[in-house]
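Structure first, commentary second.
Here the complex is missing one protein chain, while the rest keep their positions.
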Amino acid sequence: MRRSSVSVIVVVFMIFALGGLAHGQVLNIAIPQDPDSFDPVKTVAAATSEVAFNIYEGLVKATPEGEVVGALARHWTVNDSNTIYTFYLRDGAVFHDGTQVTADDVVHALNRARDPEVAVRAGELSMIRDVRSIEKGVEIELYEPNGAFIYTLSEVYASIYPAHAADLARNPVGTGPYYLQEWLPNQELELRRFDQYWSGEKPYFEQANFLIIPDENSMVLNLKAGRVNLIPRLEMTVLHQVENDPNLEVLSAPMNLVQVFSINNAREPFNDWRVRKALALGVDRLAILYGAAWGHGTLLDSALSPSMANFYNDALHEVNPYDPQRARELLTEAGHENLKLTLTLPANYPLHVQAGELVAQQWKALGVQVDLQIVEWGTWLERVYTQRDYDVSVIGLAGRLDPHAILVRYTTNNSRNFFNFSNERYDELIALGLRTVGSDRRAVYLEAQKILAEELPGVFVMDPPQLAAMTKGIQGWRSYPTYVVDVASLYR
Amino acid sequence: MDTRKWGIVIIGLVFALTILGYFYTPYDPNEVSVMERFAPPGQSHLLGTDHFGRDVFSRILVGSRVSLAVGVGAVALGSLLGVTLGLWAGFRGGLVEELFMRISTALQAFPSILLALLFATIWQPGVPVILWAVAIGNIPNFLRLTRSQVLSIKKRSYVEAARALGATDARIVVRHVIPNVVDSLLVQFTVSLAGAILVEASLSYLGVGIQPPTPSWGRMLREAQGYAGLAPWVLLAPGLFIAVTVIGFNLLGDTWIFRRDGVFKRE
Partner (left out) sequence: MKRYLLQKTGGFVLTAILVSILTFFVIQILPGDPALLMLGTEATPEIYARVRVEMNLDKPVLQRYFGWFADFLKGQWGNSWRYSMPVRDLVARAFPLSILLAFLSVGAALLVATPAGMFMAARPKTYSARLISVLTQAGLGLPQFWVGLLLIQVFAVNMRLLPAGGNSSYASFLLPTLTLALPRAAILSRFMRVGMADALRQDYIRTARAKGVSSRAIFFKHALRNGSLAVVTVAGLQFAQLFAGTIVVEQVFGLPGVGQLLLTGVFQRDLPLVQAVVMVIVFLILLFDLAFDLCLGLLDPRIRYE
């Protein structure tokens, strides 16, 4: 009798122990929407890069500090004219399907990424003249020196996958610390730890599920109920629900996103600098920071966020102070005391809508008549972004690792310049910045930022915070200046 | 006092407050004051302030216009169209019935978001757009309800008798059909009202509703969604006004519907 009950206990214990082993450590992460495609050269959705960061790797990868370090490339060298980069591949790196990473795979992936017939962002790699395989690595030749080049290799589109892979959109094959086990649209993505990862260090979590939960309140409740362990990007409106919960932790970091009231520089009367200046002086950015972001962001003076520490110009705080008095004078000077404008707001971004509602009140105090117009995202993209048929709008421009990628959109002939901003000196500087390598680059971009602050393609507002909310006990969270979640660094 | 009378009292009060909103509000309903955000209800702000520090009571007063216009207007329009088509379909049968039923099915299957987006592109977003979008969404319900009742009523003995005596269709509709369907329709009407007021809120968020800063109860409710734990009054105030208005209309409907209640007795 006694013996049998002991054996029952032992068996039960073993079942539990085995069950524990079989399940391993699981991390549940809540994201609001599905990725679009896991084909690195086709994807554009931020939601994809967030997940894909754990699956794919390039020759180099980004660090939380905004630098790049070798990933599949063990190290690299540059020739004296700064036009030929030689990357030496890591030994023993394998793809998720078990095959070795070869130089031919790298050449294939990069050639596909810069082929305008296939790749959505081929233009961003157009500085490459040739990619060729050499013994133990690849050689990339550029047309001319390019300061942004090494950063572009860390982007999703420069990921490396096997040359024989088919249907990457649904079945990604990369070299990252996790591989995609299953993707159930509108429900979840299941990632499993890749035990042959080249670094040899095993990430703590054996399985990471990205759960799709579109409603931000529901996300928080799921976190509190324990179904979710991590919300990488918490909406500001629900912050107060987690702030005082002893079982939860919120970490805040700059998002490297530039929130800007874009002004249509080509349209009357906004082509008059005094009108733009008046609008800029009439914006109380601090009130917007408190009103829309609960005081959690960083104020911006120009188009780069302070999180771009190496290039950020911090001497511009006094260029556009809040000065409604001076703003009214400027409007009178320009002959637009009774200025009327339409402020177009993208409905799917509560932060921008709230900022718009607040600024409308501030501009009204200047005597400006502001008509608010909330439009759905598709309409916004067509009217504001493509047709540039608007007065003033508000949007967040996503940050990149390299300043060129962020600042080039303000050049006169850039297709993404929906500000219709045009400044000769600025165009020269951006062209110059690309050719410059080394420490002189910084000076070029400092001046470029100064021009944007003074000439006002729009009014720069803030870099909203990235708020990561997690269950207490989850350690190792790392914020990146790009849109990613680094699962491998997390542990409990 | 009889509970039925409460309907009149409540609706009367709601309309009185709406009219009051045209002449007087304690504060400018759109005046933003971030430093005063989420002030609790009290002496200076009767129902507290919202996430921008705007006076909730003032916004309730002004917002009732939109909510009542959309709620009552859209459902009235939808029911008028739906009932007319339903009567016609049920009475005439044949091809007409088939056609109307098909249109009603098409409307049911057609995503209402698409309809609302379409309207917003053709016209400026505002009360008329929402009114039509919600009204059209309500047509199938009224159409089907009316038709199914007509189908049943027109076979009843007294209606067949009336027809045999040479009564015209119009007469049968007015004398026999309408009195019989009106109860169900009134229930549908009051039920749809609540839906319409709430739908207006979702449309605002799709970018096709009332444009801010103009308040409406539905919009206030949606905006308050995230702040329930922090400042319950921003959610409760519009929620309460919507609920009370809906109950008011329901009670008003009840006074008519159950005027002959209690006929059934146990023996």
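In order of appearance the chains are A and B, and numbering begins at 1 in each one.
Convention: contacts are C-beta pairs under 8 Å (C-beta built on N, C-alpha and C of every residue); 3 or more make two chains touch, one makes a residue touch a chain.
Note that the structure is a prediction, hence the values are computed from the model and not measured.
Undergrad: Per the definition of touch given earlier, which of A:34, A:139, A:463 or A:486 contacts the omitted chain?
TA: Of the listed residues, the one touching the omitted chain is A:34.
Undergrad: Check each of A:98, A:185 or A:200 against the chain that is not shown and name the one that touches it.
TA: Reading the full complex, the residue touching the unseen chain is A:185.
Undergrad: Could you tell which one of B:124, B:152 or B:168 touches the chain left off the display?
TA: B:152
Undergrad: In the full complex, which residues of chain A touch the absent chain?
TA: The missing chain touches chain A at positions 33-34, 36-37, 39, 42, 44-45, 116-117, 119-123, 169-170, 184-188, 211-215, 217-218, 221-222, 224-228, 348, 376-379, 381-383, 385-386, 395, 397-398, 415-416.
Undergrad: Need a quick check: the contact residues on chain B for the chain that isn't drawn.
TA: Counting over the whole complex, chain B touches the hidden chain at residues 3, 98, 101-102, 105-106, 108-111, 113-115, 117-118, 121, 140-141, 144-145, 148-149, 151-152, 155-158, 180, 183-184, 187-188, 191, 194, 198, 201-202, 221, 225, 228, 235, 239, 242-247, 250-251, 254, 257-258, 260-267.
Quick note on the criterion: only the chains that are shown with their structure count from here on.
Undergrad: Averaged over CA atoms, how far is the centre of chain A from the centre of chain B? Could you give it in whole Å?
TA: 43
Undergrad: Which positions of chain A touch chain B when the two form their complex?
TA: 216-217, 235, 237-238, 240-241, 287, 290-291, 347, 353-354, 357-358, 360-361, 371-376, 379
Undergrad: Okay, in this complex, where on chain B does chain A touch?
TA: 30-32, 34-35, 37, 51-52, 117, 121, 125, 204-209, 211-213, 225-227, 229-230
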